[in-house]
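A selection of the complex's chains, in situ.
Chain nomenclature is as follows: A, B and C, assigned in order of appearance, with residue numbering initiated at 1 for each chain independently.
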Amino acid sequence: MSQDSVRVEKAALHTATPQSSLAAVMGSGVGRNLGLVVALIVLCVVGVATAGDNFASVDNLLTILRLASVIGVVSIGMTFVITAGHIDLSVGAIAALASVWCTTLATQTMAEDIHWIVMVGTALLVGVACGLVNGLLVAYGGIVSFIATLAMLASARGLAEIIADRRTQIVKVDGFADFFRADLIGIPMLVWMFALVSVIGWVLLNRTTFGRRTVAVGGNPEAARLAGINVRRHTVMIFGLVGLCCGIAAVMITARTTTGSSTHGTLWELDAIAAVVIGGTLLSGGRGTIVGTVLGVLIFTTLSNVFVQNDLSSSAQAVAKGLIIVVAVLLQQRLAGRSSHTT
Amino acid sequence: MTDRPLLRMSGIVKEFPGVRALGGVDLDVRAGEVHCLLGQNGAGKSTLIKVLAGAHQPDEGTIVWDGEEISLGSPMAAIKAGIATIYQELDLVPHLSVAENVFLGHELSRGGLTQRQRTNNIVRDLLARLGHAEISPNRLVGDLSPAGQQVVSMARALSHDTRLLVLDEPSAVLDQGEVDNLFRVIRGLTAEGVAIVYISHRLEEIRAIGDRITVLKDGVTVATGLPVEETPTSRLIQLMTGRSIEYVFPERSAEQRDRGAPVLEVRGLAHAGVFRDVDLTVHAGEIVGLAGLVGAGRSEILETVYGARRASAGTVAVDGKPLRRGSVDRAVRAGIGLAPEERKSQGLLLDEAVFKNVTVSSMSRFARFGFLDRGAEQREAEALTTSLDVRPTGVTRAVRTLSGGNQQKIVLARWLMRECRVLLLDEPTRGVDVGARSEIYQLVRSLADRGVAVVVVSSEIEEVLGLADRVLVVREGAVVHESAATAIDEATVLDLVMEGKVPA
Amino acid sequence: ACTSNEPEDSGDNETTASTVSSNDDTGDTVTIGFSGPAADHGWLAAINSSAQEAAEKYDDIELKFAEGTNDPSAQIAQVETFINDGVDAIVLLPTDGAALTETAIQAMEAGIPVINVDREFSSPFAARTTVLGDNYGMGVSAGTYACGLIEDNDISDPVIAEIAGIDALPLTQDRSQGFADALEACDQEVDRRVAAEFTVESGEEVAANLLQAEDKIDIIWNHDDDQGVGVKAAFDAAERDEFAFIGGAGSCNAMDWIEAGEMEATVIYPPTQAADGIKLARLIAQGKGLSDLVQVEVPKRVVLNAPVVSADNVAEYRDLCFDS
């Protein structure tokens, strides 16, 4: 019988044709990302063609990266929450609240005395706290994430306005700007932060039990629960994580603008979701890609950079943006082999 | 029954990325016959019938329908031709009613407005004809049990002018009584000249209902048109698997007859409106079987023991330590595992790799400080799936691309991977082929021999009696009988599940 | 001429050429970068078009027009891009003055003059020249006018309502503050305040709700005339006109209504300041001064007056209005 079963296994080796295994690779992560990379390259080619050296300069690339950094960090967080089958509309509002809170601290009378680390700590804390509230509302309150985070969006922004009295608060604490606006080996601190968050995000999603659970919870919550995963607790943690990213982004936007303001982060939710989705993360959950998200963010920021380089009117730019998005996605799909769309 | 084939498929080839699912299949079906399609898990049965249903486009091959070559470019084309299909994975729309599902795609309407009354009346008749007049046409399909959904699919097939009805493992979700009912319906149809293609892994069913048999192996036809009466079971198994398997239950070993300490103790467990007062003690090394009809509440008992449903009364203890109600992760940590009944919705992460599905409940074993050792995960999953004969091999393949029976094996593998104290198995061999089936029996027994306490729910009475040491009969949410498996026979169990008592 | 607040001088771009200056003669070609908020309401749309029209008038201006955005981070990137590209001057209407200050300083330090329009930076070193309306002054003008109405018509215990613009903008706060301060001078206060979003649609919505909250109103000050189109539509729908309706910005629609007696007055806050910004940027980049002034250089700060236009003087201001 053991001899028999060996034969059976051989027979089961349904030899893959070279052609179809290529298609398999293309249809998988690599393929999708390849499409994004090509879209990005095409954009860069357009940039060079229309703006030449102005576009291709190191300075300009750093400008693009700096812009990508803040929304990038938020998008990494958003990748987790979407992969887990939820959505977070409150990211921008949370960042606004965190920026206002930490700068209020820093503009109060005793301002001179506090170390900028305290500011940073405050921002992260506010971010995490808001995220946890979202998580509790979703996981234990049973409120759909769209609604729960919409409520958070309204409340957090309102609260930020009240705290800041609708004024923009300029950061006066010394070390803060010095530290976060500095360069390290020629690369801006913000870009380092984005890189770090991306790498940690990638490891977390692809190499840890946390990431594995996130995918499971998003792919089939009932199956995840029956497999012994504490889905509720995990959901709370994921929202806490995206809150943490918002806190980091708050620090970054505060450094970038040297201000805390209740208007920071307006519509970041849309930008972040767009970057995540164009990156290939499934809006319905269960599949997430950090590399795709990073590429998605870069595509959108490069796009707006290319637009600054020419003199299209703002309206014409909007029209062009729409068309380019469509073309980029179509291109990406053709490259990713047959579309995984199943209608 | 005429000899001219109603359907002739020849040289059908279908490739998926990385897999040649069909490598040249022939099939011919005559009007009025029940044509059985046999083959191991992954042999290509479902793929073949999806080609026939217009859901897959073949890469090569021809289909001749009623004497003319046709191309089935879409499901609509097949339906129009008179081919109705009941898929292996029930494909209904959960938030539509029974009646709406039955007429989905060919709604009865006047001026765009649906005719609810007329639809309901027709559906009510169809359901009655199927022996299920109690299902209301207005009920949401999502609220029905899998067996109920199966009936809806049947009603849908009958709502068309059907000349060929394809049934892909319809009996998997049915108990014996329901299967008999199904056969009654099938006989009625064949008498009217409808051809049936019937897929099942239960060979006794083939004997009961089939006329001719086609056997697939690894995507090719190895035998076609075998008359049922003249083909012995051993020959069929030989054809399907390439080897001969003795279809027997493993020997109950000596030591477990003097049972070990009680591991799982359930006292007075109840779930309001579903079951009540369940006492259950399972000892180390013991296999306890729960027999009963579909809808008797056996799945709910397992799920409640597991904490997936919150008990309204009663206690569950493992090794003497009571569990918190309604907490699955506590139960898992205490050493309980559940292989749920509905693999697709409750068990699997369909888009994930095989190995991730296998290790999901034992991740901590592969993790250090939360970081997973993928190499180890894949190695161990590979070893386990190979021992279960999962095909095709390769643990990085998405579970979605596996055949139904192989998916079932993955669900089992998950709990074999985690060394449980208590294993709850809900219909563990549903959709599993004969070869793998005896391997699963073997595995369950050897787990028990290693001291695991096992509870098995099965709608096949033979399976319960053959595999378990002790049998509990559940009827309408209550345990009506308990005895050693050897102390009771099939007929008695049948009486108990039906009547709740043995007729005097 | 551009710095003058007299309508006959600064209203129409054509009038600038009427002086002896050779400022309009084609000079060295200069590249000017323009960046402003998203044109999500009429006044800002007018800002955009006035900037673009001004640039098109001159052969020696090459305009780089960045996509309108409400995200300071994106706007910072736009300014950085201008710096990288080495433009000759930058005209900036910041989404938030304070948030763009550091970046503007960077541009200045890189030797690129920055012309700040409408929303002010928080540091004097951030701009070579600042052109802005007087938001606080706008509120004061409206409030003072309201006080006058109360006195003239001898209204006792008047109900005063305010329809603000986007509330989160500091400039809205300034306007409201000015309004409140002026009213306080005549012992009055705002009884009801609602905030819209500077758009027609939002104006209609909040005004409709406002009218329901008060049965009788004496004076309404609405911060923005484009939003005012919606506000007016709500008045008409409710068939209410018992109050004096005062506007802000000075759109042509508002002037029409004043002429037709459907509006009491409006306070000027012109979007043409963007055109002024472009013109000043050109002069600065070309090293020229303002020919009407004795000074050799373009002044550091231009604050537009916020005069009240009413039936009495609408004819004078008519040409100054902008299409929204």
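One rule holds for everything that comes next: a residue touches a chain if its C-beta (ideal position, glycine included) is under 8 Å from a C-beta of that chain, and two chains touch if they have at least 3 such contacts.
Fair warning: this is a prediction, and the values are worked out from it, not measured in the lab.
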item	value
Overall stoichiometry - one representative per chain kind is placed in view	A x2, B x1, C x1
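One rule holds for everything that comes next: only the chains that are shown with their structure count from here on.
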item	value
Central chain (by mean CA position)	A
Between subunit B and subunit A, distance of the C-alpha-averaged centres to the nearest whole Å	41
Between subunit C and subunit B, distance of the C-alpha-averaged centres to the nearest whole Å	72
Whole-Å gap separating subunit A and subunit C, where each centre is the average of the chain's CA atoms	36
In subunit C, residues with contacts to at least two other chains	none
Set of subunit A residues in contact with two or more other chains	none
For the subunit A and subunit C complex, residues of the former touching the latter	51, 54, 57, 59-60, 63-64, 66-67, 70-71, 161, 165-170, 177, 181, 253, 256-259, 261-264, 266-268, 271, 301, 304-305, 307-315, 317-318, 321
Touching residues on subunit C, where the partner in the complex is subunit A	33, 35, 38-39, 48, 52, 62-74, 76-78, 80-85, 95-102, 122, 167-170, 172-173
Subunit A partner contacts - residues on subunit B that touch it in the complex	15-21, 42, 217-219, 241-243, 306, 308, 328-329, 331-333, 338, 340, 345-352, 356, 360-361, 363-364, 367, 370-372, 374, 386, 389, 391-393, 414
